[in-house]
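As you look at this complex, bear in mind that one protein chain is not there, while each of the others sits in place.
Each chain gets a letter, A, B and C, in the order it is written, and its residues are counted from 1.
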Amino acid sequence: MDKTVGSLAEAVSRIGDGAHVMIGGFGGSGAPIELIHALIDRYRATGHPKDLTVINNNAGNGHVGLAALIEQRMVKKLICSFPRSADPKVFTDLYLAGEIELELVPQGTLAERIRAGGAGIPAFYTPTAYGTDLARGKKIEEFDGRPYVQERWLKADVAIVKAYRADRHGNLVYSKAARNFNPLMCMAAAHTIVQVEEIVEPGGIDPEVVVTPGIFVQSVVCVTDPQQEEDLNRQGAHHP
Amino acid sequence: MDKTVGSLAEAVSRIGDGAHVMIGGFGGSGAPIELIHALIDRYRATGHPKDLTVINNNAGNGHVGLAALIEQRMVKKLICSFPRSADPKVFTDLYLAGEIELELVPQGTLAERIRAGGAGIPAFYTPTAYGTDLARGKKIEEFDGRPYVQERWLKADVAIVKAYRADRHGNLVYSKAARNFNPLMCMAAAHTIVQVEEIVEPGGIDPEVVVTPGIFVQSVVCVTDPQQEEDLNRQGAHHP
Amino acid sequence: MIPKLSNAQIAWRAAQDIEDGAYVNLGIGFPEMVARYQPEGREAIFHTENGILNFGEPPAEGTEDWDLINAGKKAVTLKPGAAFFHHADSFAMVRGGHLDVAILGAYQVAENGDLANWSVGAGGVPAVGGAMDLVHGAKRVAVITEHVTKKGEPKLLSRCTLPLTGVACVTRVYTSLAVIDIEGGRFVLREKLPSLSLDALQSLTGGELHVPGPVTDLIVPEL
Partner (left out) sequence: MIPKLSNAQIAWRAAQDIEDGAYVNLGIGFPEMVARYQPEGREAIFHTENGILNFGEPPAEGTEDWDLINAGKKAVTLKPGAAFFHHADSFAMVRGGHLDVAILGAYQVAENGDLANWSVGAGGVPAVGGAMDLVHGAKRVAVITEHVTKKGEPKLLSRCTLPLTGVACVTRVYTSLAVIDIEGGRFVLREKLPSLSLDALQSLTGGELHVPGPVTDLIVPEL
C-alpha cells in the first residue's frame, strides 16, 4: 500500500467544479499553502476547478493561500467562523459586493460538525448559539430542562490538509498547534490529500503517536520545506 | 499543580453511595484492576460505596476486577455492550435472578454517548440500532432521507481508568489497545481517577503525544506493576 | 449428504473479494478466519473495534501481551504501519463509512438485506457488542455463514424471525453452498457448488433465488 503521489499538480488534479473542499489550518498555522497554490495554478491553466464551496476557519489573509484562491474567483461559497484577519481585503471586497456567499458558523460548532461528518453522525445538539442570530431557523430541543440547537454534519468531496510527517499508509503526525482542524477534515472528506514535510516507510511512525490513522487519508504528497502564510504576508507575497 | 494522590485507598475514598462510575477498559485490557480492588476493600471495611451504576463495555470475567465488584453486590445497574466473557458467571447469575439491572448499548453508541457527555453534546443521531429492539422507545428522525436514532449523552460522577504514564498535571499516555474507552471516560466524569505505572514531572511527556490532556484528570495514583485481568483469571484468582 | 464447503473454505471464498488496499473489519469468531486467506500480492488492513488498525497474526503461546488484543479479546500482533486510537475514533471509522468491507456471521439474513446475528430471542443474557454499529458505514457488508442451521432450517429467509441487528444492510452472503448478492430486495444467485442443482439450492433457501445472469461454479481449494 502506497498512498504517495509524485507532485502537487497530480495531487489536486481530480478536484472538480462545484466541489466542496475542506482546507485545513487555523489562520496560517497548518494551512496547506503549496496545495492551495497548486489548485490555483491548475485553475489558471485550465479554468478548473471553479465554483468551489470552501470550508475553513477563516477567509484568508493577504494575497496567498486561501485569500489567493478567493482572489481568483474560484470560490462560490465560504463556510467559516471568522472571516477577519490582518488583511482580509480580498474576501471583504467580494463579500460586500455580494459576489461570494458566507455561511458563518461558531468555531466549536464548525469543528464538531466536521467531526460528525467524519463519524457518521448526521446531527447533534449543542448549547452554542442558542438564542442568537446564528441559531435562526434551526431546530431547538430541550434536554434536562435546557434548550439546545440542532446542528448538521459537514462533509466534503475533498480535504486538502497539512501535516508534518506521513508514512506510506497515510498515518499522520502534526507539528504543534498546526494540528487544529486538519485531523477532523481528514475524517470528513471522501478524498483527503495531505502535504507533509517527510514521508517514511510503514513502521516509521510509532503506532502510539499517530494522530490521524491512514484510513482517513487517500493521497500524500511531499513538500519538504513548506511556506508559512504569516511569513509570506510579512514579505508582501502574492500568488501567482 | 500536583494531582497525584498517595494511595489507592485515598484515591477512591470519596466515591459515594449511588454514584455513577465509569470504569475503563475493554475486557481486561486497560482495566484499572487495582483501583477496582481498592473500591472493594473500602466497601468491605465500611459498607460504602454501594448501589453503584457502573458503565463499562463488559460485565467482568472470573472473580477479579469488575466481576468481583459485582460479586460484592456493590452494583445496582450496569450499562454495557457485551456482558459475556469466558467466565461471566457472577453477572449472569445475578442478572437471571433479577438482582442487577442491565442497560444494553451498542458498543459504538456507548463510546459516542460517553464522548458526547465529555464534549457537552446532550444528544446526537446515529444509524446504529435503527429498526432493532435496542432503538425501542427512542426518538427517530430522518436526515437526507435516511432514518436515525436519537441517543443521549452519558456522564458519570467518577471515572476510574488506567493509563501508562502521567505527569503531575494529569496529562496521560496509554499502552497499546489498553487505550480503548479510557480517554473518553476521562472526559465524561466530574472526577477522573487514573492509575498509571509511572508519574513524571510536567515536561516529561512530549506535548505532541499526550492522548488525554490533564484538564480531564483530577487524581493520579501510581501502581508500578499493575495486574492484568487475563493473567489473574488464568491463575483462578479471587478478590478478596 | 449434501456436499458443502467447510468454514475455512467459506472464509477463503470471501477473502478472494477483498481488494488490494482495503480496510476490513472481521466479526468475532468464524469471520476472523478470512484474514488467513488473503490472496498473494494483495494487502488488506484489518481494523478492530477496540482501537487498532493493521494488526496481524496471533503471537506464539506464552508471549501474549494482554494490552494488545482484538475485539474477540484474543492476543494479536502489529504489522508495520499500525495505529492505536480510542473507541470513539474507532467507531467513527465504522459509522463514518471509512471501512471498505465488514464481514460478519449471521443467524439469519433476509432478502431485503436485514441481518439477525446478535440474539436468539428471549432467555439468557443479551449481548450486542459492536454488531449493530458494524452493519452501518462499511461500504460493503458481507455475511459468511452455513447455508442452513444445524437442524437444517434455512438461514436465508424472506424475512428474519429473530431480533434484527440491522435493516437492509447486507449486500452479499457467502454460504457453505453458494454466493448470493442482495439487490433490490431480492436474493440474486451468483455462484453455487457445481454438484448442487438450482432446485436443490432453492429448497434449502427461505426466500426466492433470482438468477438474472450467469451462475458461476463455486470452486474452492481443499484447505
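Note that a contact is a pair of C-beta atoms (placed from the backbone, for glycine too) under 8 Å apart; a residue touches a chain by one contact, two chains touch by 3 or more.
Every value quoted in this text rests on a predicted model; they were computed, and no experiment measured them.
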Original post:
Which displayed chains make contact with the chain that has been left out?
Top reply: A, B
Subject >> Touching the absent chain when the full complex is considered, from A:180, A:195 or A:219 >> reply: A:180
Original post:
For chain A, which residues lie in contact with the unshown chain of the complex?
Top reply: 26-30, 57, 59, 81-86, 88, 91-92, 95-96, 102, 104-112, 114-115, 126-134, 174-184, 211, 228-231
Original post:
Mind pulling the chain B residues that touch the left-out chain?
Top reply: 1, 115, 117-121, 167-169, 171, 187, 201-203, 207-208, 210, 213-216
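By our rule, only the chains that are shown with their structure count from here on.
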Original post:
Distance-wise, how many Å sit between the C-alpha centres of chain B and chain C, to the nearest whole number?
Top reply: 30
**OP:** Compute the distance, rounded to whole Å, between the mean C-alpha positions of chain A and chain C.
**Re:** 36
Subject >> chain A, residues touching no fewer than two other chains >> reply: 119-121, 207-208
Subject >> Residues of chain C touching at least two other chains >> reply: 52, 84-85, 88, 91, 94-95, 136-137
